[in-house]
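One structure, as structure tokens, below. Some questions next.
The complex appears here minus one protein chain, its other protein chains still in place.
Chain IDs A, B and C follow the sequence of writing; residue 1 opens each chain.
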Amino acid sequence: MKVLYFAWLRTKAGVGEEEVAPPAEVTTVGALVEWLKGRDPALAEAFADMRLIRVAVNQDYAGLDHCVGTGDEVAFFPPVTGG
Amino acid sequence: MKVLYFAWLRTKAGVGEEEVAPPAEVTTVGALVEWLKGRDPALAEAFADMRLIRVAVNQDYAGLDHCVGTGDEVAFFPPVTGG
Amino acid sequence: MIRVQAEDFDAGAELAAFASGNGRVGGVCMFLGLVRDYMGDGTEVSAMTLEHYPGMTEKQLAAIETEARRRWPLEDTLIIHRHGRLAAGDRIVLVATASAHRDAAFESCRFLMDWLKTKAPFWKIEHTSAGDRWVEAKEADESQAARWNKA
Partner (left out) sequence: MIRVQAEDFDAGAELAAFASGNGRVGGVCMFLGLVRDYMGDGTEVSAMTLEHYPGMTEKQLAAIETEARRRWPLEDTLIIHRHGRLAAGDRIVLVATASAHRDAAFESCRFLMDWLKTKAPFWKIEHTSAGDRWVEAKEADESQAARWNKA
């Protein structure tokens, strides 16, 4: 599974992109977030309030209950500020 | 007093512009309209329904009760269709 | 700025020059009106002629521009309106507004077009295969413009 971070989340995570292999019971975005928080205190802090974070699964916006699995691309980022 | 006609009103009036000298009791747009109707059957027809006609006095929109007098420029035209 | 002219204008060059070099501008909204090659009922239009009221046109456009600048914080405004004979595809009108914020740019550009459609003394006669025909004012244009009275 590929995980991407953008903007200040990328700075917090220290990387823009990483390959992760969570255990089989991680089947949703929400479970993935909890698993990532357990691996990295900086991410635990960044993910403290998930209302501030947007999620995309395979480049479409997704909620915390969205399914994720091997081969998926999951991105975390703050609300967008383009235009 | 200068009277101007535009668009299909100009066609009806047969002229785009004329100098007129109405009698002294013609002091409003409404009175001017009645006086012009009396002079010209084509204008009488054109001015039959004044709701279809817009009026400008000295290049500002004006109502039938607006004052007019010597030296004024009074224009009659259909609703505008520019842009 | 107001320009009423028979000559064509270069919309691209106007946009490139508009509000250029003003660092307070965050958004530019521009509307370009063109001569369509058909009328509402499908009749083909080969050309049209725009008659106007010289003097009053400039006066009304200047008043509309002043009103827009009173309502929104605008850095720049531009209105170009042509008159005379125009062929299908020709440019008729260009309205542009520049502001720090996109809302003000969008709203004021729309406002200028809505008022121009109902207040600027222009009249279109369409030259069609079925003969010449004065274009009638649209009820919709009046109600579009009337919206702004509430503001």
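Everything that follows uses one rule, which is that contacts are C-beta pairs under 8 Å (C-beta built on N, C-alpha and C of every residue); 3 or more make two chains touch, one makes a residue touch a chain.
What you see is a predicted model; the values in this text were computed from it and never measured.
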TODO: May I ask you to name the displayed chains that the omitted chain touches in the full complex?
DONE: A, C
Task: Option from C:3, C:110 or C:127 whose C-beta touches the chain left out - done: C:110
Open item on the list: To test your reading of the contact rule: which positions on chain A touch the chain that is missing from view?
Closed with: 4, 6-8, 10, 56, 59-61, 75, 77-83
Task: Contacts of chain C with the absent chain, listed as residue ranges - done: 10-16, 21, 23-38, 88-89, 100, 102-103, 105-106, 109-110, 113, 144
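Keep in mind that, in the parts below, only the chains that are shown with their structure count from here on.
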Task: chain A and chain B, separation of their C-alpha mean positions in angstrom - done: 72
- [ ] Mark out which residues of chain A touch at least two other chains, giving numbers and ranges.
- [x] none
